[in-house]
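For this view, one protein chain was removed and the others were kept in their places.
So, chain A:
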Amino acid sequence: MPNVRVVSRNFMEMVAALPAAKLDELYGSPWTCQAVVRSLPPLAKQYVLRLLFVEAAVSSKSIQDWALPDALNKHKVAIDKLEQLRVLIEATERRKEVSYKLNPRLQKQLQDVLKTGGGVPRESLPASFAARVPSLVDLENYAMKQWEAVLLQLVSSAFAEASTVPMNSTLTATFQRAGLITTPKGKEPPKITDAGFQFLLMDTNSQLWQIVREYVASAEDRGMDSAELISFLLELGFLNIGEPYNLNTLSPMQQNVIKELAALGVLQIQSGTKDRWFIPTKLASNLSASISETSGVQPGEGFVVVETNFRIYAYTTSKLQAEILRLFVRLEYQLPNLVVGSLTKESVSTAFASGISSDEMISFLSKHAHPHAAKKTPVVPETVTDQIRLWENDRNRVQMSPAYMYKEFPTVETFEAVDNYARDIGALLWDEPSTQRLVGKAERHEEMRNFIRRQSSAPQRR
């Protein structure tokens, strides 16, 4: 699924888009530095490690010599990325050749990390609290439940009648910013958009990142410093899962963030008589880790079995999963732990109409395949995948493109000359020599008109 990667990479692009001074400020935190390094392409990581203890500027040529001649493209991508994130800074030398240096702040932080072995950003609370902390299994269930609640909110706006879940205003605003649901006009409740449908079919990590990204993007409007927010979010990812951390020592801004993240299931807040503390869940570790390529691994077991007769059996108790399936499957009956449905032309076409593509459906079905079904190859029967693709092609029988029609040519020769010219420049869409009419692409109209003028006649054009 190509868009997953785009989404997860985008966060670092956001970091890269920060002004230089702010970016340098971010590199004051060892956690940001580590997260940034880990987000880099593999080759770029190696470059950082190689330059880590080099104080002097290194000429770009000697860096290029590290790479094999065949891998020049990869090398350029790596260097570009490093420059974008200001990990590498161009050092001006007297000589003309370009040379690079590691960002001194980042360099220092990373050196410290290597010497001390990293550790955790803040001390967890003493073991006396540990007894009251939920077990990891409970914590994961909690995280999943919270996250499902978030998605259910989105789904509930897809089916107007099912608005049983009370809407959380921050979330709704975030969804709206992300373009997942429409901004309400008048009294009409917000409706889910095409992007929203696609969002539902993504894996949890990508979803989380998209939400967090929007959250950061809107930070400035709410009077938060986005650089500070980013570094705090990245720091959260380095905390140990399932350990309690004191909430009271955080700055007010950070406490605010914690509260909002708790709604997403990224962490759980508990309070005792005097203290309040938060416990990061598995989702929190994804904050710094999701950029890694393994994010495709789906947490939790698969549950969907697709049969060659288009029947779908989903062993799930989750309301959310049933709702997501409902997007493109006609549900036939629901048992306490089983949902049975079938893929029909109508159900799939409705999904296409909401902007879900065949690839997204198929990848959802194969990613969530039941362990028994996942052993088979292909996971989703070919008949089913082919049919879904055929149904999609059905919708694309008509192609629209803006065009101009040229007709009433004075002579057959002019028509033929124009016709040939249009074919040569690739502007021809349709022609009919018997009636001397032809249709050309709108964007090539200028060239066509000039050519026809040069034919020293004035054809009428419409």
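Here are some notes:
The rule is simple: contacts are C-beta pairs under 8 Å (C-beta built on N, C-alpha and C of every residue); 3 or more make two chains touch, one makes a residue touch a chain; residues count from 1.
Basically, contacts and distances are computed from a predicted model.
Missing from the rendering is one chain, named in UniProt as "General transcription and DNA repair factor IIH subunit TFB4" (options: "Large ribosomal subunit protein mL64", "General transcription and DNA repair factor IIH subunit TFB4", "ER membrane protein complex subunit 6" or "EKC/KEOPS complex subunit CGI121"). Listed residues A:E148, A:E214, A:E228 or A:E243: the one in touch with the omitted chain is A:E243.
Of the listed positions A:V58, A:L110, A:L200 or A:A422, the one in contact with the omitted chain in the full complex is A:L110. Touching the missing chain, out of A:M14, A:L52 or A:A322, is residue A:L52. Touching the chain that is not shown, out of A:V15, A:V37 or A:A422: A:V37 (per the contact rule at the top). The missing chain lies against chain A, touching residues 34, 37-38, 42-43, 45-46, 49-50, 52-53, 65-68, 70-71, 74-75, 110, 113-119, 127, 130, 135-136, 240-243, 288-289, 292-294, 296-297.
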